[in-house]
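A single protein chain has been omitted from the complex, and every remaining protein chain is retained in its original position.
Our next item is subunit A:
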């Protein structure tokens, strides 16, 4: 119970975010209209993904410095849940784009970059699945993890800012200011990021514990 406090905080924040995100006042903006609320649910997916990938690459480096099997398991599972967040982020983005940009896939640099970044991470799982030797698998995938993270950052954060993009915060478009992210929206958005990150950590912890048990049993 005492070790679980962060899970309860995550759950409470998530309930607050859903209630507040749907019912509190949101800025009245043309084109966006009521869909401005999607920000509370779409953007935290990406924040969650990047944070989970960051922890994943941390464990990958930790594994390379000191090959413990636990670091490898953690690295994979963080990447796994991070990818799940990313897929949800891209799907919510497509639905949102359909109503505000006119079609689900616009070939917008932000969308393309995010899709390529996800493919780079999917290749990570393909790589892991294709190597029989566990030691080799862990080492090679840890190296690839670093590459994947280094590719993801420019694909999502830098290239869309250098070119034309309709996505807020990119290509000369204002980020939060476009939504008039005043104190009202911040009050829900930041807790949403924290809540989904905590839920992500929780799912990772479940998967890691399962994998460690599995490893013990197969040994």
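Note that in this section a residue touches a chain if its C-beta (ideal position, glycine included) is under 8 Å from a C-beta of that chain, and two chains touch if they have at least 3 such contacts; residues count from 1.
The working rule: contacts and distances are computed from a predicted model.
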{"item": "Identity of the absent chain, which is to be given by its UniProt protein name, from \"CcmD family protein\", \"Lactate utilization protein A\", \"Sulfate transport system permease protein CysW\" or \"Phosphate ABC transporter ATP-binding protein\"", "value": "\"CcmD family protein\""}
{"item": "Sole residue of A:28, A:65 or A:186 that reaches the chain not shown, by the stated touch rule", "value": "A:28"}
{"item": "Of A:58, A:125, A:147 or A:202, the one touching the omitted chain in the full complex", "value": "A:202"}
{"item": "Hidden partner chain, residues of subunit A it touches", "value": "4, 7, 11, 14-15, 18-19, 22-23, 26, 28-30, 33-34, 199, 202-203, 206, 209-210, 213, 216-217"}
